[in-house]
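Handing you this structure, nothing more for now.
The complex appears here minus one protein chain, its other protein chains still in place.
All chains are identified by letter, namely A, B and C, in their written order; residue positions are counted from 1 within each chain.
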Amino acid sequence: MNFDFSDEAKELGEQARKLLAEKAGTGPARKAMAADAAAMDAALWKEIAELGWTAARVPEAHGGLGLTVEEVAQLAEAAGGSLAHVPLVSTLLATEALVLAGTEAQQAKWLPGIASGEIIACVAWSEPGAVSPATVKTVSSGSALTGVKQPVADLAVAHVAIVAAAGADGPQLYIVDLKGAQTAAVETVDLVRRHGKLTLDNTPAEALGNAGDYQDWLDRAAVILAYEAIGTAGAAMAMTVDYAKTRVAFGQKIGRYQAVKHKCADMYIKLELARAHALHGLAMIGTNGAELRQVAAAARVASLDALAYCAEENVQLHGGIGFTWESDCQFYYRRNRALVAALGPRGWWADRLVRALEQRNSAAA
Amino acid sequence: MNFDFSDEAKELGEQARKLLAEKAGTGPARKAMAADAAAMDAALWKEIAELGWTAARVPEAHGGLGLTVEEVAQLAEAAGGSLAHVPLVSTLLATEALVLAGTEAQQAKWLPGIASGEIIACVAWSEPGAVSPATVKTVSSGSALTGVKQPVADLAVAHVAIVAAAGADGPQLYIVDLKGAQTAAVETVDLVRRHGKLTLDNTPAEALGNAGDYQDWLDRAAVILAYEAIGTAGAAMAMTVDYAKTRVAFGQKIGRYQAVKHKCADMYIKLELARAHALHGLAMIGTNGAELRQVAAAARVASLDALAYCAEENVQLHGGIGFTWESDCQFYYRRNRALVAALGPRGWWADRLVRALEQRNSAAA
Amino acid sequence: MDFNDAPQEAEFRAVVRAWLNENATEYRDPPPEGMKLPEFIARSKAWQAKKHAAGYTGITWPKMFGGQGLTPMHSIIYGQEESRWHVPQGLYSIGLGMCIPTVFTHGNPEVVQRYVPKALLGEEVWCQLFSEPAAGSDLAGIRTKAVREGDEWVIDGQKVWTSFAHASDFGIVVCRTDPNMPKHKGLTMFIVNMKAPGVTVKGIKQMSGGSDFNEVFFDGVRVNDSHRLGAVGDGWKVALTTLMHERLAVGGKPRYAPGYETLMKLAKGVEAPDGSPAIGASDVRQKIAQTYINDQGIKLTQMRALSALSKGQVPGPEQSISKVVVAKTMQDLASFALDLSGGDGFVAGADADPELAKLQGSYIGSAGLRIAGGTDEILRNIIAERVLGLPGDMRPDKDTPFNQSVPA
Partner (left out) sequence: MDFNDAPQEAEFRAVVRAWLNENATEYRDPPPEGMKLPEFIARSKAWQAKKHAAGYTGITWPKMFGGQGLTPMHSIIYGQEESRWHVPQGLYSIGLGMCIPTVFTHGNPEVVQRYVPKALLGEEVWCQLFSEPAAGSDLAGIRTKAVREGDEWVIDGQKVWTSFAHASDFGIVVCRTDPNMPKHKGLTMFIVNMKAPGVTVKGIKQMSGGSDFNEVFFDGVRVNDSHRLGAVGDGWKVALTTLMHERLAVGGKPRYAPGYETLMKLAKGVEAPDGSPAIGASDVRQKIAQTYINDQGIKLTQMRALSALSKGQVPGPEQSISKVVVAKTMQDLASFALDLSGGDGFVAGADADPELAKLQGSYIGSAGLRIAGGTDEILRNIIAERVLGLPGDMRPDKDTPFNQSVPA
């Protein structure tokens, strides 16, 4: 039995956590929160690209390292834990779509630039009025799209967007070159990560795979984003635990009180459940396992549950100080909402999980 | 503002709690649990009847005291708290149906006997395959019913059953004289209160009101049963609190630990929410308030939540001893399931609550 | 059983209503957004003076302190009627609700004479200076010290979470006057002039972006011993009487916070996973029901308390559940509703749907509400200990001299 990350993936994760502990974290996040701050930390992005993180998942034929989704997961977790102000997860999600469904020509066009860090990519499935990735009102004329995509993470710094729009067999993905595209910033609850609005008005676009590929990409995106959420939730838990070990009330460290202690234990429990399903997701992606649909949904739901709980109770267990602007609690509390919005809510994914179980049952019958 | 029980109702409740603390409680419940025990405590029933509890709600014209539903609620709570092995709540529920919807002749036929305690009544809405009071497969030929009713509380000792069956405009109530009826005992999770199966095979029956009356009776039954559940939940909470004040672990009373203390607080919170809605239900019944539908459903849901939580955590906070046969915890744990079954589950009632809110909204629009 | 006023209550309500109809007309509409503090203070003072002239201030206070000597029910009825108007609110609630009752209970006659009438009239604004960075839930952990010098006390230290400190003329402050005593025993309460040299007020920005509280720094601030409230070393007891008033004040759902109706409305316009309107989805319906049960249950619980007051009885302990239920229900509802709205629930500010923006405010605000005026954890302790009679947590520092206490 070998249900664990490869040593290579662990090593890359170690490297990523180390660098981001130094160059990212809540201090830089606070600077990024300023209204006039840049939409990304360009120096950090350069360093990341030089270290080959954006190249990790790109096939060697296209200038990448040809690594597995395990490395991607390690990077996403490190990014989530450090709140790094770079479009890393967006680019990894887009890369996954290109690797999964791109034609040779599409891969050749975009992946080398992504690998080198010169091309930043984002994903744009969300639309006003859409509550889940199942709802897509943007239409395609074959070679152009019309519709509005919002909120799109990292749109302001991206060169290319992977866009969900209606296709012949249901929603599917398209590639949109953002050169000259009509974009605008949108305010969100997360004051650190920048989001935008992409207005498509007969904008040239190329189909990326088919409707089935979109569904498969959603599974992979759910697993990668589960790792980002696990990273963020883990950081919120660590912040709580640190505080509970030092803050004193009524003559003892608050970590001695069971109300505090058991909430910390519940954070850990939720995180470990999320880790179990997310790792299962990686195993299924790695082996093209038939259970990926249900496993990815479980990872998504469990990671959102862990993040919401850790983010909310982190504020709570800090007491008054945790509710101040100066406290770092708000970063996790706000990012929680960003990661819900990043791929649609708990309820939709829980339903998708049950649909997958039903399909497996009826296939078995 | 006078949102409280009348002094008269409180006085009757006081009397009831006092008598039942002496004559009922977990000791007699344990005796009643024996397979060969009687299906009710006949001596206690006689005393109850003599004290006029069964007459409370019966109009004076029919030999009763003509009291309000507030007195009924006080009696139901006392019965629930003491686990009294008598068909009191069943009879009160049936009485409410007769008072609400009975013709003068029907009332004259049944209520005097109920008031004197000579006639025991039960209610039979539940059927195999029915999950809520909305589902009724028993059919009516006008003057006779055919179908199976199960589980029916106190059927073995009852003389008359108020039965739900299909009517012209949907399910409605009927009166079935149980003399010669085909009944059998059924085992249930609750080992104290006896339940039965009533097989109706073209059995003579008289319509009791119409389909609207059935719905109105459900509201009233929900409020009365909310009080029974509040009584039972309150007894479970009291048992937990008592234990937490005396049991010692790791050198201190377990009630000092926040894990224990906060569960007790949550029991109290859930109970007070249930009390608030149940009292609101009484106010609406008393004033024929239009909001009764939503209020009764809220009382039902809140009281079931309180009971489940108190019953389950009572076992939990007792630790190993709480899981033994000798412990009294099991009475509340098992009765919890009986009171869910008594009028259909939480989910159905929560839905009914929202339907009532929607109807109010659309009426207001 | 009914929700109606008793006859004498109805009469009082009618009088109040008539007076408000006559005198509150300028407060028919909400005030313009973004009002500056000086204007808010000016409006508050004007309204307080008007109320005072008509006899609607200090409704429950003894007449000898300028009050009306009426019952809590009268005060509540006045408040209910006033809340139908957009009169300025908040500036005096802590001063008149908590500080001044402490002053007239524990102050000497000169001090009462000097401060109470002007406070009641609204001429002087008061704040309460209890919490400190290391003394939040554990209020007796106060470190701000007051050292006696002749007839005066010299105060040094820092307070925090002080509402309206920047608008206040005076405050009541608890200080440690004897660090050799156990923590609850070496405290003393004083009246302090907020404009005195050495007092510095600094706003605290909250996670929500708002700034409802302040830090207050004391640097050699001098207070005459005549401004002491209660005996030296009795500060904890005095503070408890002040806090009793707070517990009553902190309670129900904030007036404009989204409730079950918000979710009902929202769920008609968004899709469930199967594409149908979410209002038909049973998980949404269960959430609506639970929110109704919690919020409405608290309202009804408060009515139970009012009914007791109305009968001249002391309300039961049931209202102690209010805040712990309301705050978490707000957070859960907001989280659920924002989830349900997908990306639209995340888009904020000028780009947001106003209903969703309110829910975002509620999601963030509820995190603060779960803490302010007693955390969920402290409130559960209070319910378990005061209502159910369970024993208190272990308090290893209870009997140790404050300056020798080493945290466990």
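Note that contacts are C-beta pairs under 8 Å (C-beta built on N, C-alpha and C of every residue); 3 or more make two chains touch, one makes a residue touch a chain.
Just so we're clear, the structure is a prediction, and the values are computed from it rather than from any experiment.
Student: Using the touch definition up top, pick the residue from B:52, B:281 or B:344 that touches the left-out chain.
Tutor: Counting the whole complex, the residue in contact with the absent chain is B:344.
Student: Looking beyond the chains shown, say which of C:23, C:137, C:193 or C:286 touches the absent one.
Tutor: Within the whole complex, the residue contacting the unshown chain is C:286.
Student: Pick from B:126, B:140, B:183 or B:294: which residue touches the chain that isn't shown?
Tutor: For the chain that is not drawn, the touching residue is B:126.
Student: Mind listing the subunit C residues that contact the chain we can't see here?
Tutor: Subunit C touches the chain not shown through residues 272-274, 280-286, 391, 394, 396, 408.
Student: Provide the residue numbers of subunit B that touch the chain removed from this figure.
Tutor: Touching the chain left out of view, subunit B contributes residues 126-132, 134-135, 150-151, 186-190, 195, 197, 248-253, 256-257, 259-260, 308, 312, 315-316, 319-327, 329-330, 333, 337-338, 340-341, 344-348, 351-352.
Student: Using the touch rule from the top, list residues of subunit A that touch the missing partner.
Tutor: Spelled out for subunit A, the touching residues are 1-6, 70, 241, 244-245, 252-253, 255-256, 258, 260-262, 264-266, 268-269, 272-277, 279-280, 282-283, 286-287, 294, 297-298, 301-302, 305, 347, 350-351, 353-354, 357-358, 361.
Convention: only the chains that are shown with their structure count from here on.
Student: Calculate how many whole Å lie between the centre of subunit A and the centre of subunit B, each centre taken as the average of the chain's C-alpha atoms.
Tutor: That gives a centre separation of 51 Å.
Student: From the mean C-alpha coordinate of subunit A to that of subunit C, what's the distance rounded to whole Å?
Tutor: 40
Student: If a residue has to touch 2 or more other chains to count, which residues of subunit A qualify?
Tutor: In subunit A, residues 257, 259 touch at least two other chains, as defined above.
Student: Residues of subunit C touching 2+ other chains?
Tutor: 377, 380, 393-394
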